[in-house]
Every structure is written in C-alpha cells, then in structure tokens.
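Excluded from the complex is one protein chain; the other protein chains are retained at their positions.
Chain lettering (A, B and C) follows the sequence in which the chains are written, and residue indices restart at 1 in each chain.
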C-alpha cells in the first residue's frame, strides 16, 4: 500500500533507551509524513533469549545475540545503538565502516577522542548520524530558539542552566557503569543535557571554569564490599559564549526530590525566558514590550503554533510526552537521511558535548579557566 | 514471530480523534504486553480518496468509503467509531448486530435514549464496548481513585470539578455540529469529562441542579448569514453523590485563555487532592497525617509507582502525553476483550454520562433539582 | 509636630480582628499621607483587665469594660467595632446615634434587616461608615477592576469565585458563634468575601440559585454533649450579573488543606484574569491581543505601578502582607471621613453583601432561583 521506500532498522540493546527508541519509531511513523516506511528489521542483545523476547515485544522481525551480524547485514540501513556507553565506539565504527547510517544514544563515547574518531569516520564515509539528545526535540525549545534568534529577547546577556535528578542520591545504591571514571559522572550523564540545551539556544560555549565534586566516595560493589567512586555527583561550570553572553550550568544526580529538573533561564536586553522540563509543555516569556504595569512572565502552553506539536494534536494544551520527543528525534533523523534537512544532532555535535564535558572536568581538576578546544 | 492472536481493527473516521486512536493503537502495541497483536485492517471515510490517503498515512492495509462494508467484513474484530456524533448510534448498532466489539468516541450518542439502546444492544449481543473518556486513563487519576478508595483522605465530603477551554470563545467562529441542539453544547462536549472524572473518583452522582447558559446567541452559518445557537456555552451543576458528598462541576468552552483546564479538588476528613490537566503528570496531595507545621499540598510527580506509567518510562518525572492516554485506553479495552479485566468504560458507563448531561440540561430548563434516573 | 487634625479612635474588641485593626492604624499612619493624625484613644473589652492589657499592648491611652462609655465619649471620633457579630448592630446604632463615624468588622450584622437599619441610620445621621472587607483593598484587585473597566478583557462573559479554608474541617471542633443559625455558616463567614470580590469586579449580582449544605451535623457543645449544627459548611451559588455575565461562587470552611483559597477567574471576549489570595501579590492576565504562539497567562507581580503598593515599597516584587491590606482599608476610610473620596465599602455596601447571603440561603432552602432584592 505504501509507496515509500523502506528504511530497515537494526537495533542494538533493549533496555530503557532501546525501548524509548522503539516507541519513537512507532510513533514517528504514525505522526509524521516520514520519507521512509520504517521496518524494524533485527534486534541484537547479549543473549539469544533476551534478543528474541525483546524482538517479539518490540515488533522486530528477527533477533540475534551477535551485533556484528546486524552490522554486516546488507538489508539493514540504519544501526541504532543503545548498548552500554563503553561499547558505543566499537559498534559505531563498525556500522560506519559497513556504510550504515548510525544512530547512537548519548553519550556518544566516554572520551572526546573516541567521539572525534567516530565523527570523522562518519564524515569520511558520508553516512548520516544522530546522537540522542532528545530534550532538544521539544517544540518549546524550538520556540525558545526561534524567539532568541528572532530578537524577541533583544541581545542575550545571561544564561542559567540545570539538570538535576536524584537517581544517585541513595549512597547505598551500587557502583554501576555510570560511575566508571572513563566517561561517568553526573556532568557527563545529565549535565551534558544542560550543556546541549545551552548551546542549542545561545550557540557555542567558548570558555569554562568547572567544579566537579564527588560527594558519595564509595558505593557497594555488589560483592559485599565497597568500591571507590571517583566521578562527580555534582558537576557545574561557569560559561562564556561566543555571542558575548555569560552563564552557568549544573548537572546533579544527587538532588534529592528532583526527577527532571532540566531548567533554564535566558536573560536578554528586552526579554527573558524561563523553562523547566518538569512542565515541559510550557515556556515562560517575559517581554519589556508589554505595557508598564502589565508585564510578567507569561506561560505559553504548547500548541499547534509550535511545530511539530500540531502533528501530535490539533488542539493546544493537550501535551506531548517524553516518548513523543523521541518520535520527533527519529523524524528529524529520517529527514536528514533522505537529504531533506540537515542532521539535527550528528556525531560532530555529540563530539562537541563530549569536548565540553571533558574540558569542564579538566578545568575542575586543574582549578582554572579553560578555553573550549 | 508473534504467537499472539490477531485483533483486526476497522476504523471509521480519520479526523482529530481518528488519528488519536491510531496513535493509541500504535503505542499500545509497543508499550503494553497486549493479549492481541493489533492489525490495522481497514479504514473507512466519506470518500474513497480520503479513506485511501488516511489508510496509507495511518498504516491500514485497506480502505473504503462505505462503513457498512467495514462492519460486514468478517475478518474485522473491532469496529472503532470516530465519525461525527450524530452517526455513532447507527454505526454502533450495526457493528453490534454484526457481533463486533465496538469502540466509540465520546459522546456515545447525542441523546441518552440512543445511548441506552446502544448499551442494551451490546449487552444483549455480548460484545465488549468502550467509550473514549481518555482523561480517566491518566495514571494520576488512577492514583487519586486508589487513594480515595484506600481511605487516605478519610471520608470524602466535597468535590469541585471543571473542564474549561476556549475553543468556542470567538463569537465569529461558525456554527458547527457541536452547536446542534441534539447533543451539543459545552456541558455535553467537555462538561461530560468533568462528570466522568467526578464519578470515577467519588462514585455515582444522585442529584443535580443545572445551570446551562448560551452566551453567544448566534454564529455565522457559513453561507453569509447567521444561525441561532441554543446550546450552552457554559453548563454547570450542583451535585450530590451516593457516598454522601456534595460538590459542583462546570463545563465551559468560552473560557478565554484556557486550553485544558480539567481540574478537580477533593476534600476529605483527613486529606485533600488537587489536580489540573494543564499539568496532568502531577497530583497534589494534602494529608492531615503530616506533622503540624509540616503540612502542605505535596506535588506527586508521575512515576513507575503509578501504574501504568512505568510501561512508558522506567524513570520518574519524564511524563506521558495526551496520546499516551489513548494507548492506555486501548490497552484496557483489549484486556477486556480478552476477558482479562472488566471493560474500563463501556457503553453502559457512557450512557451514565449522557444521562447526567441530559438531567442537568433538563434541570436547568426546569430550574429545579432533579434526581438522576 | 503634626499640623494635621487628630482623629480619635475608640476600639471595641481586642481579638484577631481587633489586633488587625490596630496594625492597620499603625501602618496606615506611616505609609500614607493621611488627612488625620490617628490617636488610639480608648479600648473597650468585656473585663477591665482584658481591656487594660490590650490597651497597653496596642498603644491605647485608656481602657474600659463598658463599650457604652466609649460610644458616649465626646472626645472620640470613630467607633471601631470588632466585637462578636451578634453585637454589631446594637453597638453601631449607638455609635451612629452619638454621631460617631462607625467602622465595623464584617459581617455587618447577622441579618440583612439589621444591616439595613444600620445603613439607614448612618445615612440619616450623615456619619461615614466602613465594613471590613479588606481583601478588596489589595492593589491587584484594584488592578483587576481597572483592567475590566478599561476594557482590557473586552466584554465580560463569565466569572468563577471561591473562598475556601479548612478552619471548620475538624468535626471535633466545638460549636461557636459562627455556627449560630442567625447569620452563621460558611457562606456568611467567607463566601461573603467571594461575593464582595465578584461585585467589586463585575458590578451587581441580580439573580442567584443557592446550594447551602451542612456536612457536619453536630459539634461538641463544650459541656460534654453535642449540639446540632444547622448552618452551611459549604454554600455556593449560580450567579447572574447586571452586566450580562454569568458565574458562580463558593464559600467553604471544610476545604481540608486550604488556608486562603480566595480565588477568581474572569473571562472576557478579549482576555481573562486569574487570581488566588494564596499568592495575592500576583495577578495572572491573558490577552488575545498578544501575538499567536505567544499567548499565555502572564504573572503580573505587585509593583509601584499598582497603587497604593508604591506607598509600602518603591521596588516591585517585595510584596505586601495581610495586615497591610488593613492599612489600605484604614487609609481609604480616613479619606472618606475627610471628604476626599467616597466611602470605599460603607454600611450600604455591607448591606448588599448580607442581602446576597440571605438571598442565597433562601434560594437554597426554597430550591429555586431568586432575584436579588
């Protein structure tokens, strides 16, 4: 019935983010007029049983316990990597070498050097890439960026960004891969979102001064002992932007009580914006163009005026959810694969975030301001 | 790959709600462990072209411009009706007569008498039915109901409900089917949601005193003239509940600035709840069990503790969207079809809401309290 | 030092509201350029000891246990009545007869007939009167009224008002004068505030349909037994306004968790306002004049633009408190006494509120709409 070309997806991993990607594919195909018909071709996971069950649950036609077979399969167009961070590089390089478009969950790689290798490989090979910074897909963030770019806030002077949650607040929680000194920590894990949003809105960050602190110095190792933790529980930075603005961000995974405090405020000469992911279908806008005595932060609710919200619902205020952000990410990526639009957030952009994270880490260790390379 | 039995869907209508249903089917199949594999079998709409295009966009294998063929198709298991309200009855009765499970968007029918006929037909035939009151599918409403039922608020004394939007606030907006005296008006269109939520939480409403007002007396008829409007722009009621509580609701479609003000407060002897659909991933809870000096409305954010939120996301605070509510509705209905659970909101329940609406309308006209039949 | 004429105050009562009045006098004298120098002359209370101690604490020069002496004292210019409601009439009539300006805490009298007698006596005598509806003194309510009167909302269509608290939610709380069938109940006690605000903003209410319910049927009588309660715990009404608008109000003193939920929403053809006394230094304003995609309720914070806020603080956002509302009330009353302005809320206005309360009570008993006399 469909005359669209098929785009065959090979997914590696079936955990939290693997599931979110599948939701994204499923919803995107219904919500958007995609350039391709998505086919969930093969799912790879660590055991045949896990892979088979996930394939069945998620609607993939085939499964395998060998991700290399997936990468080598000539039928597959896109390799989608949601495996643990430490494996991203090897998998992505193999996929790129095989000429596949490569979609990789964030962080692109534990180290910026690895991310650079991945970005350069993809560019050399000419495949389209995407890193999963899905908060950027929120229509209200697009609105914020448009308002800033369109001068509605005047000249931008200041920024305050935050991503705070409490999933590591319990000191009795075990040591995990997220505590691995190579690439772990709150700044890398969620502070990276705060950095991505900051650059999405204001453009490049040029200088940083970091402050990364380990508050919970050891965690259970799962074998009855404890293991030393060296990564940051809180990572924050002073920032300078290329556009002349200054600001700060914080990533914090021991922020007791906070579940999704991805917040920002932007201050310009003629207006300001305030946002929290806790209520991510709203953007608060203050304008000095309003009459005296009538000024105030105005709560703009997501509506069809704010594309692509209207794809999900023709009526204002009904709200999209977290998984819908993933659908928007998928749609943007497919448009890029089809050559209809630039890559929304490719490996080069992912490298940029990793570089920021590493520069902030280094700045914190060396206790001095650093230019972002 | 799947060993689940197939459930073949025939959809009538491809507008706002038709699309929402398709999103619901698509998401439900990924998010839940459904008892069936959903197959989008055939889509019917008024012209062959409209139907064909919608079928392609939505992923239906076939299309038709004759809904009767859909109903008669022996391959189809479920008839899903999202056609204009005035057609619900004829379509549903035909579907029931053909032995199909029947899923009908709200309102079930313009008149309670029609709704009764539909409910009785379905019960006589033994098919499973569902009416689309999807706000009830919100995990936070489920939480609210559980808290009330579990006595966390003590004995319930009072209720205040509301559903206010502004989509009819512009007096230059044209006369539509929603202004039809048979079943139209703000109370029927959205006040019905406020009534459904009230009964979902507190149980049956037994007496009402209505106040239904037409504020915009005429609207453009689309032919250069105007047409008299007789339905209510605001419909409100005083309420008595079988459990001894009292309260009120309001439906209002000229509430300038409001997009989704589906709010309630419930007051019990030991606690209270406050909710707004404007931030529907939150429920605010006050408990007199908290220590003196430490009491206050506490903002509970949707989390895996609140089933079925965890199906969508394993982490708290990430939020579900409007279309996800539809997926929950679909999942509940499929469980009922499979006999795994009672029908979440069947035609009998839909009849209950229509009866309430009509009783309130009549009470308003007769200017007196009425018992709910 | 001061060349202003003195205005000598005689206060009856030293409880919650007596204290609030004294705070109001003290603050008003500092904040405003009053036409008089206020002298706290004499305080009357039920025993000599209580009166003497309160006089000392509050800064009155003299005290008495005989309010009639206060009224008769030729030195005193203003009799300020904060005694129990049942005594208001006798005291006020005596004060008026003695030619005193009379300031009476709300409610003016338990029965509208009494209030009428008081208003007529004051008008006949030509003294200036004031009833203490201090929420009306909020600069943000003045702003709201100005915005409505100035057409910023277009034509007003709808209103929803509320005053809910929980000070009577505990069924073990004793029977008090507030439960007296003559003038007691939630509607009279705090629903009256909701009514006053409604008329302050939209003008006269012309028709009502009431619903007044006793939820706690008996209370401890303080003597080991219980006493039947006949007054309403919740009193609500449908409303029609002379300006063509419709709406509703509710007074509720068993609203568990609510301490100061004096809220309203006003809907016009071109804008809307939302307010809660819980955050009474804010007014939320929605305007259809804002650009599409940029509309939303805007949180206006109290500022010197909103007179008389600037009297208290020259900087925006610092906020005034409850007692400051009383100071504004005092200042308005003194301006009226000096002939510089009309009485802000005189006995005639207080009679209007009592009449509304009684009409709603009667409407509820007779279960029918009533015109407001």
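By our rule, contacts are C-beta pairs under 8 Å (C-beta built on N, C-alpha and C of every residue); 3 or more make two chains touch, one makes a residue touch a chain.
Treat the numbers as computed from the prediction; the structure is a model and nothing was measured.
Although it is not drawn here, the omitted chain touches the following shown chains in the complete assembly: A, B, C. When the full complex is taken into account, the listed residue touching the unshown chain is B:299, out of B:228, B:299 or B:340.
Remark: the omitted chain is touched by one listed residue; of B:32, B:60 or B:285 this is B:285.
Between the chain not shown and the residues C:51, C:131 or C:320, the one that touches is C:320.
The set of chain C residues touching the chain not shown comprises 1-2, 16, 19-20, 22-23, 26-27, 29-31, 33, 55-61, 165, 167, 258-260, 278-280, 301, 303, 312-324. Although one chain is not displayed, its contacts with chain B can still be listed: residues 143, 282, 284-285, 290, 292-301, 303, 305-306. Within chain A, the residues in touch with the undisplayed chain are 153, 157-158, 160, 162, 166, 169, 171, 209, 211, 213, 215, 233-234, 236, 238, 246, 248, 250, 252, 254-258, 265, 267-272, 274, 286, 288, 295-297, 367-369.
The working rule: only the chains that are shown with their structure count from here on.
Residues touching across the chain A-chain B interface largely coincide between the two copies, over half of the numbers being common to both.
Bringing chain B onto chain C by least-squares fit of CA atoms involves turning it by 180°, to the nearest 5.
With chains reduced to the mean position of their C-alpha atoms, the one farthest from chain C is A. Relative to the centroid of all protein Cα atoms, the closest per-chain Cα centroid is that of B.
Chain A and chain C have CA centres that are 54 Å apart.
Between the Cα centres of chain B and chain C there is a gap of 41 Å.
The set of chain A residues that touch two or more partner chains comprises 301, 303.
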